[in-house]
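Removed: one protein chain of the complex. Kept in place: all other protein chains.
A and B are the chain letters, set down in written order, and residue numbers restart from 1 in every chain.
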Amino acid sequence: MELISQGIVSGVLIGGLYALMSLGLSLSWGALKIINLAHFSFILLSAYLVYQMSVSYSLDPLLTALIVVPLFFVVGAAMQVFFHKVQVDEFKSLIITFGIFIILQSLIRTIWSADFRRIGSELNPYETQSIFVGRIALPVSQLIAFGAAVLIAVGMSLLLSRTYFGKAVRAVAQDRDMARAFGVDPRRVAVILSGLTTAFSALAGVFIAVGQTIFPGLAVGWFGVVFSVVILGGLGNTLGTLTAGVVVGVANGAASVTWGPLAAPLVTFLILIAALLFRPDGLLTKRSVA
Amino acid sequence: MKAPRRRRYLILITVLALIAAACGGDGTTETTAPPDTETTAPSDGETTTSEEMEEPSGEPIRIGGTLALTGVLAATGIIHEAVGEVFVERLNEQGGLLGRPVEWVLLDDESVPDQSAAAYERLITEDEVDLVIGPYGTGNITSAMAVAERYGYVFPHHTASLTYAYNYACHFSSWSTGLHPNITNPNLIYDALESTGTPPETIGFVVNEFPGTMFIAYGQDGTDEGGAVALAEDRGWDVVLDLTFPTATSDWAPIAAQIRDADPDFLYIAGLGVNASQLITAMQAIDYSPAGMFSQWPAPGPLLQTEGADGIMSVTVFEEHPPFTDDPEAVEVSALINQALADAGIPYTKVETQAAASWTAWEYLQQAAEGAGSLDQEAMCDWLLENGVDTLYQGHIDFRPDEQNYFEDLSKLKQIQDGDWWVVYPEEFAAPDRSLIFSPDE
Partner (left out) sequence: MTSRSRTLIGFAVVAVVLGFFPALQEALELPRFYVIFLFTVFFWIVQASSWNILTGFSGYFSFGQGAWFGIGVYTFAVLVGKHEWPLLAALPVAGLFACVAGLLLGVVVFRLRRLSGEIFALTTLAVAFVLAALARLMPAIDGGTGIFMTGTPIPEFLGEYTTAMYRMTLVIALLTVMAAYLIHDSRLGWGLFAIRDDEAVAGGLGVPVFRYKMTALATNAFFAGLMGGVWSLQLGFVTVDDVFNIRVPLFVILMSVLGGLRHWMGPVVGAVIITTLADRLNSAGLADVSQIIIGLLLVVLALAVREGVYLRMRDRWVTAGSVFFGVLVLTIIINLNSSLISDFAYAMVATTVAMLVPEGVWRRIRGGPSGDSKDSDTSPEERAEARL
């Protein structure tokens, strides 16, 4: 009983991180019609920057978020400006962003070598500390990541539904020209949104650096999980992405403790296929942006 | 569709970059080694103990090979790159091979086996290298070995874990686990545990679904031979956990939970790379620490930095402390390797199994050529089988043709104590004043 509870709790918490990692791709695709594979490399690059700053200046890794997140907001905004200049459709965006992904990954490997990097435990107390509810452990780093994910998902959801900016985003996603006719500047909206989503990816990178040993090949391993979450969550649906992240995390965790770790990926992907067949617009179909 | 001027410039610039890159390959179609390898000229007096200061002369002897310099295996591939460069440089400083300078033609196989095979074909048939040395990674070694066999090249290699599969008469492994690591490795560990007088009663297994680790844990597919799990049962220990995890696992919490639930006295982590580090961190986060742990082929550096990893064991053939460092030449060479690893930006610079195996494989090639007095593959192969090799890090090695050219298991057991790795078993190889620390009721 305790085992499965722990499995579920761990799954929920890591689901938050999965959601953070997936928000960038989901919102990009849903609202901006750009399949942005570069997000994977942004998460990785952010993790490396956190590692480097932590180690070089003996900083608390979570504090480095204050630098890294705004930095990547700018990067995301700039990238969107670039996309406006070249007017891409979804297919082209996939190719271009994959190119960017490869370039960034190679750069990371050139700068930091292919070897493993790890913020030591003196600088990074978060990875082994936990809050305990009975014998159920809630690791601190995952807890913070989960909290951040919830805040951001809820916040974005409110932003998209209640504010003028949010309405503008949805308008642009549905019909760009119409939106422009009603006084919305699609360019400005897209640039800000892109900045935001990239900032989220950077934040995910912070938690990756805190919770794991990093190496350049790590990013490719995320494709499976992130795409699963994006599909399950529905393109552009922030609350859906959060839910999907939790579902994937829990499915993984529960399957692992019940049938062994080998079964976990299979369960996840079967859920994914079922979702694609029966709820192709995502688990929570109501609030999608597109 | 607009065709703004800016776009044209962008295209022009990229086109120029393409041409520049293609031209960057110009003149190197005879494939030279990567730019930072100085291999054809002896360097200026770095060695202190070289007796022969004759400069090697004549046509360079070209040794071809690939390594995983990019891709998923790169984290360890780059160690082999650094070690090989040190070897070749030192060889040239000491007069080269058969009086001729040596050049290492190293290509990147990007951790992909079919690319490794194609690259060896290219090296042998297009670049016409004189000798070859193996790549890194079981899959890549297997593919490359088939090519070497096809053309009859002596094939020294390190790190191939599926020992039973290699039947080529002229393959020579420097991965000193012997032909049956699925039996000898676990027995080494279990003997050591029993030597403490307080062996475990319960044991748990967490196995990476990688062919090499599966082999160690469960024995060869389709046979009843050995395997860490079966051998533990033979000793009367209770196997309370037996999990296999996907190689690309990133969420260790559920596995940690299952380990805590089973609560084994001893945890056998048949894993690679940072599996053990990640797992231990996850276990620490749920406030659990097994009394004893073993990790099969970890990246040694990250484990040292992992909180809670104190006391974990692993296998090795060499560590930088006495009695291994009683040999001054080993100390000298190790210092060169430390420097090379540091220059390559690698955080953990000490010489241990990977570097030692790499160095040994190069020694095979060198002594084969010197012993046979020529670069004739058949002569070198015969010479190796008849004479064996005197290696710096692993002593004298004799190849046993009836055991697919393998030899005895030279592994020793090491343990993290006081923040560093120390060999603790067998006794004659243990660091001074160090012995295995294990007690089931921690």
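Keep in mind that, in the parts below, contacts are C-beta pairs under 8 Å (C-beta built on N, C-alpha and C of every residue); 3 or more make two chains touch, one makes a residue touch a chain.
Here the structure is a predicted model, which means the values were calculated and not measured.
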Determine which one of B:97, B:112 or B:333 touches the chain that has been left out.
B:112
Among B:82, B:102 or B:145, contact with the omitted chain is made only by B:145
Chain B residues touching the chain left out here are 1-3, 7-8, 10-11, 14-15, 17-19, 21-22, 24-25, 28-35, 69-70, 72, 106-108, 110, 112-115, 117-119, 121-122, 124-128, 138-139, 142-143, 145-146, 150, 162, 165, 167, 209-211, 214-215, 221, 244, 246-248
Spell out, residue by residue, where the missing chain touches chain A.
29, 86, 88, 90-92, 94-96, 98-103, 105-107, 109-110, 220, 223-224, 227-228, 230-231, 235, 262-263, 265-266, 269-270, 272-273, 276-277, 280
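The criterion applied here is as follows: only the chains that are shown with their structure count from here on.
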Across the complex, what residues on chain A touch chain B?
2-3, 6-7, 10-11, 13-14, 85-87, 106, 109, 112-118, 120-121, 127-130, 132, 137, 139-140, 142, 211-213, 215-218, 220-222, 224-225, 249, 252-254, 256-257, 260-262, 264-265
Mind listing the chain B positions that touch chain A in their complex?
1, 4, 6-7, 69-72, 74-75, 77-78, 209, 243-246, 248-251, 253-255, 257-258, 260-261, 273-274, 277-278, 281-282, 284-287, 299, 301-302, 305-308, 344-348
